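In what follows, a single structure is set out as structure tokens and then discussed.
For this depiction, one protein chain was excluded, whereas all remaining protein chains were kept in their positions.
Order of writing sets the labels: A and B. Residues in every chain begin at 1.
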Amino acid sequence: MKIRDNKAWFFVLPALIVMAVNAFIPFITVINFSIIDVFMNLPAVSVGMENFYTVINDDLFRGAFVRQVGFSLLILLIQVPLGIAIALALPKKSIWATLSLIGLGLPLLIPFNIVGIIWRVFTRADLGAVPALFSVFGYQYDVAQNAVDAYWTVVVMDVWHWTPLIVLLAYAGLSAIPDAYYQAAEIDGASRWRTFLFVTLPRLRSVLTIGILLRFMDSFRIYTEVFLLTGGGPGSTTTFLSDVLVRKAVISFDIGYSAALSLIYFFVILVVSYVFFLVLTSVGTNDDEAVPE
Amino acid sequence: MENLDRRKLIVRGLLILYFIFLFAPIIWMLSMSFKTNSEILSSKLLIPQNFTTANYAEIIEDPQWRESFAVTLTYVITNMIVTLAVALPAAYAFSRYSFRGDNHLFFWMLTNRMAPAAVFLLPYFELYSAIGLFDTPWAVSLAHTLFSIPLAVWILEGFMSGIPKAIDETAYIDGYSFPGFFAKIFLPLIGPGIGVAAFFSFLFSWVELLMARTLTGTVSKPIAVQLSRSLGAEGWDWGVIAASGVLMIIPGAILIYFVRNYLAKGFALGRV
Partner (left out) sequence: MATIELVNIAHAYVPGQYAVQDINLKWEEGVSSALLGPSGCGKTTLLKIISGLLKPTEGDVLLDGQRVNELSPKERNIAQVFQFPVVYETLNVFNNLAFPLRNRGIPEDKVKSRVNAIAEILELTHVLKKNAARLGAAEKQLISLGRGVVREDMAGILLDEPLTVIDPYQKLHIRRKLKQLQRELELTMIYVTHDQHEALTFAEQVTVMNTGEALQTGSPADLHTHPQAPFVGYFIGSPGMNIFDASLSGHTVTAGELSIDLPASTKADYSGAKMEIGIRPEFIVVHRDEQADAFICDVKNAYLTGNARILDLVGAGLQFKARVGDMSPIRQGERVWVRFPAANTVIYANERAIPTADKEAIA
């Protein structure tokens, strides 16, 4: 039971101050920028929601948005089951387990631009092993000019990069499940699949929630790795939302547009994350009305 | 029983395949780092024919590289320290007390983690220039705290909630002052939690690039930005790039080796 005491705010104050400086000021700045228009050296003019309409109707934005949603969905659909499967396959508590966990941690600790560079080098026609490997099977792999190759390379790169996060989370979750649950399921005659469905998955709920939320949020904001691998191309095949934002904000200095885009961007992540969170934490916890009488 | 063994074999085989997939790009880069640029462009053999450590030498002997490394290490560690320093009391508050607005505050903290980094580029640029911290590691570390504090609070709160309140109460009865209790009794109990939170803070700072690059200029350069220096007259200096890539992986590998026990215990105990 928690004690009700508003003095607890003092404990939170340091964190709040540090974060507030970093959050509120930029946030206010962004809101400001999103509703103004700056032209040449003239003073700023308030234009209400005009920037937002511009963004939503912009083909560049729409294309990137759809691409981004598809990408994040794909990422979740691949990385979560794959991560769980690998965690289930890993040995338990041996020297191999420790080595595997360390190896799995490696991709997570590589700076994002190095990740991009590693994969760029790995897949380049003149430098990398991947094109050579593909040509053994008779396929002309070209990440620079073939849209399909580029897109799937980005996907594979992200799977390579982030699946270990799910594996580590799932592995930790699995080791927290007492043996008695599996023994009871065995005694109850459950098949492997039903044991997974009714014992393993429910007990992995909290780690999976964190994993799914983190992966959604991060994949939706992906930037550096993709930029270094494909630069967004060929064409706009691998241009995701962050790319558009950076271009508009830092390169074309379109302040109104980028500010409005920032807010839309943020809002989408917020809402979807919240929905994910609600769904994941309530699945299977409600009293079942559909009991046969 | 035969089916079971065969299934185990297949699973083992697939697992090994995954680990090959995991290490392949890294090993490729490792091999490149020991080749000269001409060899890199001409052959695609895994084992370098003309093994050379010149790439590494060029990096280690260049003072700019060492400076950048120092800059990076500075802001990463500063982020870790500041994050932990403010997250610990905050997590304690969330764990032990309920106060007006606590759920809202917690949620707000988490939402910061969701913001795309690009959103902050311009505002931070202006903010830190105004304060005069632009182009220093301090700007980067402070900027990073926005994102690492929420996760640290989340993780620490999970661990702290696992410690029964009875321990707090016993300490007071035994006459400990609050700082004394916190430092001598409480913190040791959540050791693994602190380890996990520190790990994630370090991790985030170490890999984040967008903000690091935006907030630094010529004086302070994160080491990853140093890579772009390798654009020589003939194009990218691939050997050096590969070598620096390898070098960037090493601190992470060392870190994870040292905290491997903490992580396992921490993951198991905490909310993570």
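Observations
Following the convention adopted for this analysis, a contact is a pair of C-beta atoms (placed from the backbone, for glycine too) under 8 Å apart; a residue touches a chain by one contact, two chains touch by 3 or more.
Computed from a predicted structure; not experimentally measured.
Across the entire complex, contacts from the unshown chain go to A.
For the chain missing from the display, the contacting residue among A:Y141, A:Y181 or A:F196 is A:Y181, taking the whole complex into account.
Although one chain is hidden here, its contacts on subunit A can still be listed: residues 178, 180-181, 183-184, 186-191, 194, 198-199, 202-203, 283-289, 291-292.
The rule is simple: only the chains that are shown with their structure count from here on.
Separating the CA-averaged centres of subunit A and subunit B is a span of 16 Å.
Those residues of subunit B that touch subunit A in the shared complex are 11-12, 14-15, 18-19, 21-26, 28-29, 32, 40-41, 44, 46, 82, 85-87, 89-90, 92-100, 102, 105, 109, 111-124, 126-127, 142-143, 145-146, 149-150, 153, 165, 203, 206-210, 214, 224, 227, 238, 241-242, 245, 248-249, 251-253, 255-257, 260, 263-264, 267-268, 271-272. Against subunit B, the residues of subunit A that register as touching in their complex are 1-9, 11-12, 14-16, 18-19, 21-23, 25-27, 29-30, 33, 86, 89-90, 98, 100-114, 117-119, 121-122, 126-129, 132, 160, 164, 168-169, 171-173, 175-176, 206-207, 210, 217, 220-221, 223-224, 241-242, 245-246, 249-250, 255, 258, 262, 265-266, 269-270, 273.
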